[in-house]
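Note that this complex is displayed minus one protein chain, with the remaining chains in position.
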Amino acid sequence: MNKYITEFIGTFFLVLAAGFASGEHAVLIIASALMVMIYAGGHISGAHYNPAVTLAVLIRGKIGMADALVYMVAQIVGAVAAALIVGFLKDIPAEPIVLKDTTRALTAEAIGTFALAYVVLNVATAKGTAGNSFYGLAIGFTVYFAGSLMGSLSGGAFNPAVAVGASLINAFAWSNIWIYLVGCFGGAALAALVFRFNNPDDK
Amino acid sequence: MNKYITEFIGTFFLVLAAGFASGEHAVLIIASALMVMIYAGGHISGAHYNPAVTLAVLIRGKIGMADALVYMVAQIVGAVAAALIVGFLKDIPAEPIVLKDTTRALTAEAIGTFALAYVVLNVATAKGTAGNSFYGLAIGFTVYFAGSLMGSLSGGAFNPAVAVGASLINAFAWSNIWIYLVGCFGGAALAALVFRFNNPDDK
Amino acid sequence: MNKYITEFIGTFFLVLAAGFASGEHAVLIIASALMVMIYAGGHISGAHYNPAVTLAVLIRGKIGMADALVYMVAQIVGAVAAALIVGFLKDIPAEPIVLKDTTRALTAEAIGTFALAYVVLNVATAKGTAGNSFYGLAIGFTVYFAGSLMGSLSGGAFNPAVAVGASLINAFAWSNIWIYLVGCFGGAALAALVFRFNNPDDK
Partner (left out) sequence: MNKYITEFIGTFFLVLAAGFASGEHAVLIIASALMVMIYAGGHISGAHYNPAVTLAVLIRGKIGMADALVYMVAQIVGAVAAALIVGFLKDIPAEPIVLKDTTRALTAEAIGTFALAYVVLNVATAKGTAGNSFYGLAIGFTVYFAGSLMGSLSGGAFNPAVAVGASLINAFAWSNIWIYLVGCFGGAALAALVFRFNNPDDK
């Protein structure tokens, strides 16, 4: 039970940051929220806070199917709770962001989520980096660099729970939600396959 | 005695930064001051520098009542000393910040301090993260992300000692001090209760 | 084989960031991409992602000649792949950057790459820092500080693979590629000689 509460709290603050942050430093603020929540919760739940990351960890073999599904539910519930708080504390966007090119947006989400899941699997689940103190820094700043690069193409979610939260507050359009589902789960699954291929002795 | 001196010095520099910093990077500067003082003092006093954090650590059971009270006094004295130095080195604000909506300000302080105390308890007092090198980074960047999100709603103190220091130099209005007392102590207490519920085996 | 795949992936994301990032925060974004990829791949390949770094590690004696050559090929292939993706996802520059002064540009690349290789050898290959958690932070922020200082003089590559990628997308002029080859390999080789001289007992 404590794992699911941890996933709820961590995703809540990540989506709160994603829904709230604006201006030039928005991506750094969101990345910082993710970093600190990973450090706060990693020892309890693994600190996924992202259904696509949970899928990658499932394919990599470090979480069971039943647990993975409850993780995803806890993440979505955290995202919905954050969207409600954002709606209470500030004005929500009048118009969702417009994606100029669907193919580029899908590619951007897939590449960004590939990078995120690749980093997570290597810094938080690999034998070769066990016991390190850098996992939150590495994962948070993956979102910083990928979000900074890809934000103008796709909004830079790399996380279906973030996409749901952003859609609830009208920052993303619901009609685009499939881009985040396909792009994020696809990129994460590919990263997990690459990890398995590249680390045959680390099971 | 060395614990109290450490709390005094750390809170002094935190409030000095909070009173001095201005411009676009103010929150990062303040968060950096907190981070470095945590790394400098954590091994001596636990590096609270914040009466609300001390309350959370008290509820979590890692400090005694008498010690907690002296910590809070040392923190307030540090904040007052910093306010005096700020007043000597620069012009203080002509007008305190105006809180447009009291309910939102109170909610913002409670959420931000909840995040701060939740991170502190998990990275600096939990068995599962013992011996890590990331505690200062995690705590400092919690203030960075929460302060960036909530600053326009409440001023983003998350710390009654910072609120006292800011009121002394006229950055906050004394008539609003209850918001920081209620919001910060309330958010921190809630985080401590969540920690106890979520970590029944970590006493 | 997994080492070469890791070098390919890491250099791919580094050059993707270098080709994509623009604006005031571009250097921090590129440095972050390098940092996270070092943390993700250091335990597998050593995370060079840079032919000049591979040369420094070769001179320092921590990689063999055959492996070093395959590393460099994997890095160049990663850079080419990244350039293709950048060309697909965004408009490439109309004009490459102009280097106002060739001597200064060459000096800037040599100094920056010296700093980079000096830091890499000390934080990632020295006995005295074995087992640390800061190597990615240190290496990434070397690129941040050196790129911020030298960017206006030379473009701030400090990495022949980055220079190749930047030339492919027309950000650098091919006629200047020798500056990056001479400056980067020269600076890195000098750093390796200094390391050997300064650490005679660390072989």
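Note that the chains take the letters A, B and C in the order they are written out, and that residue 1 is the start of every chain.
Simple rule for what comes next: a contact is a pair of C-beta atoms (placed from the backbone, for glycine too) under 8 Å apart; a residue touches a chain by one contact, two chains touch by 3 or more.
Computed from a predicted structure; not experimentally measured.
Engineer: Out of C:Val36, C:Met72, C:Leu99 or C:Ala115, point to the residue that touches the absent chain in the complete complex.
Structural biologist: C:Ala115
Engineer: Which residue among C:Ile5, C:Ala126 or C:Val182 touches the omitted chain?
Structural biologist: C:Ala126
Engineer: Which chain C residues would touch the chain omitted from the figure, given the whole complex?
Structural biologist: Contact residues on chain C toward the absent chain are 24, 104, 107-108, 111, 115, 118-119, 122-123, 126, 128-129, 132-135, 137-139, 141-142, 144-145, 148-149, 153, 194, 197-199.
Engineer: Could you list which residues of chain B touch the chain missing from the display?
Structural biologist: 2, 5-6, 9, 13, 16-17, 20-21, 24-25, 29-30, 32-33, 35-37, 39-44, 85, 88-90, 133-134, 136-137
By our rule, only the chains that are shown with their structure count from here on.
Engineer: Over half of the interface residue numbers used by both chain A and chain B, so same, or under half, so different?
Structural biologist: different
Engineer: Considering only mean CA positions as chain centres, point out the chain farthest from chain C.
Structural biologist: So the farthest one, by centre of C-alpha atoms, is B.
Engineer: State which chain is most central when centres are taken as means of Cα atoms.
Structural biologist: Taking the mean of C-alpha atoms per chain, the most central one is A.
Engineer: Approximately how many whole Å separate the CA-defined centres of chain A and chain B?
Structural biologist: About 28 Å separates the centre of chain A from that of chain B.
Engineer: Chain B: which residues touch two or more other chains?
Structural biologist: 133-134
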